[in-house]
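Yeah, one chain of the complex is gone here, protein chain that is, but the others are all in their spots.
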Amino acid sequence: MDSTEIQQFYARHMQLLDGGSAEAWARTFTPDATFTAPSMTEPVRGREGIAAGARAAIEDRAAAREVHRHWVNMTVTSETDEGADAADGTDSTEAVSYVQILATGRGAAPRVLLSCVMRDRLVSRDGELLVAQRRISRDDRPLS
Amino acid sequence: MDSTEIQQFYARHMQLLDGGSAEAWARTFTPDATFTAPSMTEPVRGREGIAAGARAAIEDRAAAREVHRHWVNMTVTSETDEGADAADGTDSTEAVSYVQILATGRGAAPRVLLSCVMRDRLVSRDGELLVAQRRISRDDRPLS
Partner (left out) sequence: MDSTEIQQFYARHMQLLDGGSAEAWARTFTPDATFTAPSMTEPVRGREGIAAGARAAIEDRAAAREVHRHWVNMTVTSETDEGADAADGTDSTEAVSYVQILATGRGAAPRVLLSCVMRDRLVSRDGELLVAQRRISRDDRPLS
């Protein structure tokens, strides 16, 4: 998969999330995708759990009367060996991106809510990109 | 038109605006383009009005001794039917992007002035991209 296709994927993917479409967003993950973030005590697996997490975030920001925008950029990609699944012939790419979340309240100036690094394993299924694995690290909570 | 071409268009387009070239910026719109933004009581139509609006914004930020940078990213594109004009054979694309405006005063830290969504209808004329229609929504003034 090429970098232009990946960039377009992330644009659609994040516009779905920011637009409040939790279920459509979850369908841009594989059915058995895993999602790991610092705010989670353990990884979420599967589209239902991912959609539930998105719905909770969407409700929280609606309650706060805020609009969130996930900006993804500076994506470095590499083909992965472990991702290549000879059995089902999928193509797999590791994509490491910077993410910033802009939050804007009504009548307020935007603020940069979070700066993160997003490590995705992307797979191509039936000509469509999907996230098979996502690991988020937050710059305000470095691992070391 | 492909997404790489659109991205390069927005880079040139916004560097013209931020660099203070109101007339050159206006020429990246079609002669009869419409421009709609929350700060306008009605849409502006045509390059002269668009250039006049840009000149006013450029003068305001010069008076405030500020530099503005329009960042465009997360562009989702789709071919439009209504845009396809069989008569003149133009190609038309709907492009929905996130925009953030960074404002920096002399000796000051940058601040995120605005977070917006920019909905453009782009057309290709004589091998050149132009904005035929622009609609801006501001995240601090949600429609609903």
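Labels A and B are assigned to the chains in the order they are written; within every chain, residues are numbered from 1.
In this section, a residue touches a chain if its C-beta (ideal position, glycine included) is under 8 Å from a C-beta of that chain, and two chains touch if they have at least 3 such contacts.
Note that this is a predicted model, so its numbers are computed, not measured.
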item: Positions on chain B where the hidden chain makes contact; value: 4, 7-8, 10-12, 14-15, 67, 69-73, 102, 104-112
item: Chain A residues touching the omitted chain (full complex); value: 2-4, 73-77, 96, 98, 100, 111-115, 139-142
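We take it that only the chains that are shown with their structure count from here on.
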item: Inter-chain centre distance, chain A versus chain B - centres from mean C-alpha coordinates, in Å; value: 27
